[in-house]
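Note that one protein chain is taken out, while the other chains of the complex remain in position.
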Amino acid sequence: MSKLLLTGFEPFLENRHNPTEQIVLELDEEVVGEFEVISRVLPVDYERAAEMLIEYVDQCEPAAIMMLGLAADRTKVTPERIAINVNDSVEDNSGNAPVDQPIVKGGPAAYFSTLPIKKMTDALVENGIPAEVSNTAGTYLCNNVMYSVLYALEQKEMDIPAGFIHVPPTFEMTLHHSAHTGFPYTSIRDSIKLMIYALSDD
Amino acid sequence: MSKLLLTGFEPFLENRHNPTEQIVLELDEEVVGEFEVISRVLPVDYERAAEMLIEYVDQCEPAAIMMLGLAADRTKVTPERIAINVNDSVEDNSGNAPVDQPIVKGGPAAYFSTLPIKKMTDALVENGIPAEVSNTAGTYLCNNVMYSVLYALEQKEMDIPAGFIHVPPTFEMTLHHSAHTGFPYTSIRDSIKLMIYALSDD
Amino acid sequence: MSKLLLTGFEPFLENRHNPTEQIVLELDEEVVGEFEVISRVLPVDYERAAEMLIEYVDQCEPAAIMMLGLAADRTKVTPERIAINVNDSVEDNSGNAPVDQPIVKGGPAAYFSTLPIKKMTDALVENGIPAEVSNTAGTYLCNNVMYSVLYALEQKEMDIPAGFIHVPPTFEMTLHHSAHTGFPYTSIRDSIKLMIYALSDD
Partner (left out) sequence: MSKLLLTGFEPFLENRHNPTEQIVLELDEEVVGEFEVISRVLPVDYERAAEMLIEYVDQCEPAAIMMLGLAADRTKVTPERIAINVNDSVEDNSGNAPVDQPIVKGGPAAYFSTLPIKKMTDALVENGIPAEVSNTAGTYLCNNVMYSVLYALEQKEMDIPAGFIHVPPTFEMTLHHSAHTGFPYTSIRDSIKLMIYALSDD
């Protein structure tokens, strides 16, 4: 059976919880559509996250890669269209706060996702989950791992679908936070499974 | 067994669907906590809604009244603190668009909810559903029926808990609407049951 | 010449600056329309603000009262329709954090503003400043002083227009705050003058 490498992140910044960590642990080794899910949780660390992720790719030889991250201010599930060649952010969990640094010196300005992002978004909307394609993955760790993996796959000449999806916060995370709105955890988790099914049918 | 009169509204304005209609129909005749739920759907019509609601009070002699309405731009479940003596709004479903008109000529400026709104809000948050007390029910039909019922109960010297709760839109209602965010229908319905349990324990 | 008592508040909570303080100091003793403006800055203190404000009313015998306050999360200038008989908030600057306490024991549930709020709002919109009537002044100091003054005027049988206006934050206050949006200080100040002119013509 084909393997799908599914990654989430540990908590970061003021978020004491990261639903993508919980989701990937819950789906680990589960069969969804035509895929066996292999899950990994990444550190929020510019120096280690992409490197570890690329090692996991070498280890598990996946047929597809779906990377997840939390976007605390989004109100929909948002498959990312593109990753750009820049790190420019507040601190990661190790204190790195790069300013306008290329992820890969001399690398292309950007890589488009190779996941079927429109099909995945449509599958969510058809199943009643608010979703839309996003045109920016930001310039923090999420964009960093998406760019790094797409660059590495090009270098390795591995032609597999890979991309990143941002999810909104959970209800739990927004209970005491007036500015943000979230989804029930189960809706977020179900959205990931629906997108794996959509990829499976592709 | 004590009866709880639970009301929702039919669809209005640009909303083709009103989750409060579906919820009250689903909970009709159900036993929740110490209450048997008696449900009614109200028309979005200044001339008929409050009058019908007060007739239902006379008919079913409830021990408590919980009125529900949709607030398409809210992102939490919001028990209302107060209803004010004014109609001032866009059109209802019959074309009435009152401007600064008292609901009851010579009536008090406002009535506070007699539901345990803090206890109900706490019960939701403890169960992971974003909720907070609201300090305005607006000046449309929702405020109109809340004021009218509290005024009528005072006139009838009926000392029973009564009040209004606004709910956010459903996921379904926000799928193609970028400005609003909603809850899964089941989360909204469950929130109503949790608030009836909280009232039941009061 | 008739006097208009114009009040603002000192800074509070996380706001290091309060534009209403600056505006009232700037307009003090200025003539606007048919009014001479008499300004006072109120402390954010439940035990002193309303008491001081009512003393100022006795001292300056105004023909009208316009109270200003900052609403950091609003995006329009919002004359308030109503004040309600409850204090229920986070801490004031002296550490008082009342929960569901009446402002006046046995007082009416609410008082409507006696300012021409629709006329004032229309004047702003006609002059290109985003404005709308608000149906809640909250349950913090702003609502407290509005309720207290309207109650006191009723007790004193003083039949003068009085009410409260919330203003959005200034550009300066939102430069480093992603969740809020503001107005240039001059637009906020000009909006106050436009509303005094509107009251003057009433």
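The chains carry the letters A, B and C, assigned in the order they are written, with residues numbered from 1 in each.
Just so it is clear, contacts are C-beta pairs under 8 Å (C-beta built on N, C-alpha and C of every residue); 3 or more make two chains touch, one makes a residue touch a chain.
What you are looking at is a predicted structure, and each value in this text was computed from that prediction instead of being measured.
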Selected residue (touches chain absent from view) among C:Glu61, C:Glu154, C:Glu172 or C:Asp202: C:Glu172
Residue of A:Val86, A:Leu115 or A:Leu175 touching the missing chain in the full complex: A:Val86
Contact with the hidden chain (one of A:Tyr56, A:Tyr111 or A:Tyr185): A:Tyr111
In chain A, positions touching the absent partner: 81-82, 84, 86, 100, 108-112, 118, 135-136, 138-139
Hidden partner interface residues of chain C, rising order: 75, 125, 128-130, 132, 171-172, 174-176, 178, 181-184, 187
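FYI, only the chains that are shown with their structure count from here on.
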Rounded Å distance between chain A and chain B, as computed from the means of their C-alpha atoms: 40
Geometric centre distance via CA averages, chain C-chain A, whole Å: 47
Multi-chain contact residues (two or more partners), chain C: none
